[in-house]
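The structure under discussion is supplied below as structure tokens; questions concerning it will follow.
A single protein chain has been omitted from the complex, and every remaining protein chain is retained in its original position.
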Amino acid sequence: MELKLSSSIEAMGTSPERDNPDGYWDEMGVDERLEILSKIEGINGLFTFYPSATLPSDPVKMLKKLDEYNLKPAQMYVDSNSNRKWKNGAFSTTEKNIRRECIKLYKEAIDFAKEIHADSVLLWPGMDGLDYPFMADPGEAWKYLVDTIREICEYNSNVKIAIEPKKDAPRQRMYLSDIGKLMMLLNEIGLNNAGGVLDVGHVIISQGGMAEALTILHSHQKLFAIHLDDNYRNADPDMIAGGVHFWEFLELFYYLNKTDFNGYCDLYLESPRDDRVKSLTLSARLALKFKELADTLTENSDEIDSNLNNYRFVENVELISELVFK
Amino acid sequence: MASKKLKLYTGEWSFYHFGERFVPHGYFNNIPIDEQLAVLSKIEGLEGFGPIFPTGTHTNDPHNFIKLLNNYNLKVGPILVDHYGDKKWRNGSLSSCDEKVRRECIKLIKDAMDYAAEIPGSIVETWPGQDGYDYAFQTDYISSWKYLVESYQEICEHNPKVKVAVEFKRKEPRQKIFICDVGTMIMLFQDVGMDNLTGILDTGHAFMSHESLAEDIALLDQYNKLDIVHLNDNYRDADPDLIFGTCILWENLEMLYYLDKVNFEGWHEIEFGAPKEDRIKSLRLAVNMILKYKELADRIAEHSHEIDNNLKRYHYADNMNLISDLIF
Partner (left out) sequence: MPLNLKYAIEASVFWPPADRVVPEGYKNQVNEADIYKFVKSVDGVDGVELYYPYDFTDIKEMRKILTNEGLQVSAVGPGIWSDAKWKNGSVTSFDETIRKEALDISKQAMYAASELGAEILTLWLGQDGYDYYFQTDYQRKWDMVVESVREIASVNEGITVGIEYKPKEPRTHQIISNASKALKLSIDTAMENVGVIMDIGHSFIAEENPAEEAVYLMNHKRLAHLHSNDNYGDWDYDMIPASVHFWENIEIFYWLNKLGYNGWINFDICPFREDSVKACSLSIKHTKKIVDFIKKIDISAFDSIMKENDALAAQEYLWNLLFK
């Protein structure tokens, strides 16, 4: 399994946050950011946005830009979140005109994605959820959510739509909160081009196990993309993957080696205080290191898997520790 | 809309010694079953008693069991299969990579189904609580999930006329349980593909998974998979099975509103851990709390047209003003 890493120009962004909306860094030009990304060892994919104020909106110009920096088109995120019109949801809202606007946006985005040969289109229903009890009818919301997403996926069966769950933020509760609900939705939609994003940080927040989540998605042929990031299990600050958790990432890459995944692992990173370039460089290096360590484990997979199947945990950890630590 | 009476039941767990890690022998002595049933028969609102199979008292013959309960004017509630409370299940039951253990569990549940088949309208409850993991590099997820789905398929095929219910829970006793939340449970239903596999919503487990009870009910109802509700409470971090309604107000109220909205007519189980308080008083309080919340929910339901309109239009403040005026 070949590890394909991507990142976005937002990793070189200003990192605005609620308590500091102006962010922590000066604005960098697009070309400067692309130049940086293209030089980081391990990164060969560009995570793009639609619409984008900074990247070319013409697909031909976009392809040229990618070529210029020797970057391949990875996931393309469609922004159906960062505008107040989506505040009651984009897919699940009771307001029909908003839902139709969302569908129209995605169809345009899918056309664009096809032109630039994006690996997949990212659909994250971030505004679709609840804050309070007695705020919305969740039954009605789910019906709209499923129908809207289905219509989007049906538009072009040759373009992969990778759907991303998240527990909360910006809503207190998202409808599409975890891997279980994602699979429920994907099984319901039943289309080959509708799949899932394994954002490992989101899995951690929902108290899930990332390697287990990977196997669930993969066994259903729904693993379309991976987002690598880290956190302390109580929020989603998009930290460097491996900066907090270790064993789970090692296990993730071990199980990833068992798959035929050929999508992108996106380095999803916010670096409000640490040098942006160094952070992303380290992030890539750690991902490659985890892969390298996992490869060593894979060479010993007969013994490791036998330990797993026979519930010999202590023996397994002793073996793995010998293989990975100096 | 006339308010439906809640079908409430409990089981031997309400008279448990409530042993836990630090006090394994528990806080109370056992009470003979006749005494338990006598207590239950006097609590207004309670109409059922759910046996634990096969470890419960007097559960060897379903017909005798029905007769016994009839003496106390009680119906037989859902039948809880104990495939978790013994060390032999420690590495899993239905998902175990040890085929002997798996087969033993499948047979146990099939036996429970045969028992249930003798009791009209009965449901078998399963809770795969030992099916999960604690550490990274402890469990083979690929095999475990495959076995879990296959085991449930085989169980359901044993007698498609008997419903088998599944209960999700995030953790405890495992650090991560495979069937952890409502979405995963529905995914299981879809993958197993059997009509007689259905769902249990335990309110405490949903809180521990930070889920919205109303949303869980809506989803399970949409899939026609909501058959049993377990009522208890907690602080969203663990599952101490506190008395229903004592910790979280609004979501429990919304839940009852929603259960009425989807015309839920199944069993509501009363579940509480009462290691420190008097068991009988706790049980009475639990029933009273449920009935009180139901009364408030009924009051709200009389204005369901206005409330639902507010929900559709996202007029939250208007809704809360209306609801607050109704209940306080």
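Each chain gets a letter, A and B, in the order it is written, and its residues are counted from 1.
Just so we're on the same page, a residue touches a chain if its C-beta (ideal position, glycine included) is under 8 Å from a C-beta of that chain, and two chains touch if they have at least 3 such contacts.
Remember, it's a predicted structure, so these values are computed and weren't measured experimentally.
Trainee: Touching the left-out chain: which of A:M1, A:M28 or A:V324?
Mentor: Of all options in A:M1, A:M28 or A:V324, contact with the hidden chain holds for A:V324.
Trainee: Could you pull out which residues of chain A are in touch with the chain that's been left out?
Mentor: Touching the chain left out of view, chain A contributes residues 207, 232-234, 240, 243-247, 273-275, 278-279, 282, 285-286, 289, 293, 296, 311, 313-315, 317-318, 321, 323-326.
Trainee: Going by the touch rule given at the top, which residues of chain B touch the chain that is not shown?
Mentor: Interface with the chain not displayed, on the chain B side: 19-28, 84-87, 90-91, 129-130, 134-136, 171-173, 175, 234-235, 237-238, 240, 242, 246-247, 275-276.
Definition applied: only the chains that are shown with their structure count from here on.
Trainee: Quick one: report the Å distance separating chain A from chain B, using the average Cα coordinate of each chain.
Mentor: 34
Trainee: Could you list, by residue number, the parts of chain A that touch chain B in their complex?
Mentor: For this pair, the touching residues of chain A are 88, 94, 130-140, 142-143, 167-168, 173, 175, 177-184, 187-188, 206-209, 211-212, 215-216, 219, 247-248, 250-251, 254-255, 258, 304-305, 307-311, 313, 316-317, 320.
Trainee: Spell out the residues on chain B that touch chain A in their complex, using ranges where they run on.
Mentor: It comes out as residues 91, 97, 133, 135-143, 145-146, 170-171, 176, 178, 180-187, 190-191, 209-212, 214-215, 218-219, 221-222, 250-251, 253-254, 257, 261-262, 307-308, 311-314, 316, 319-320, 323.
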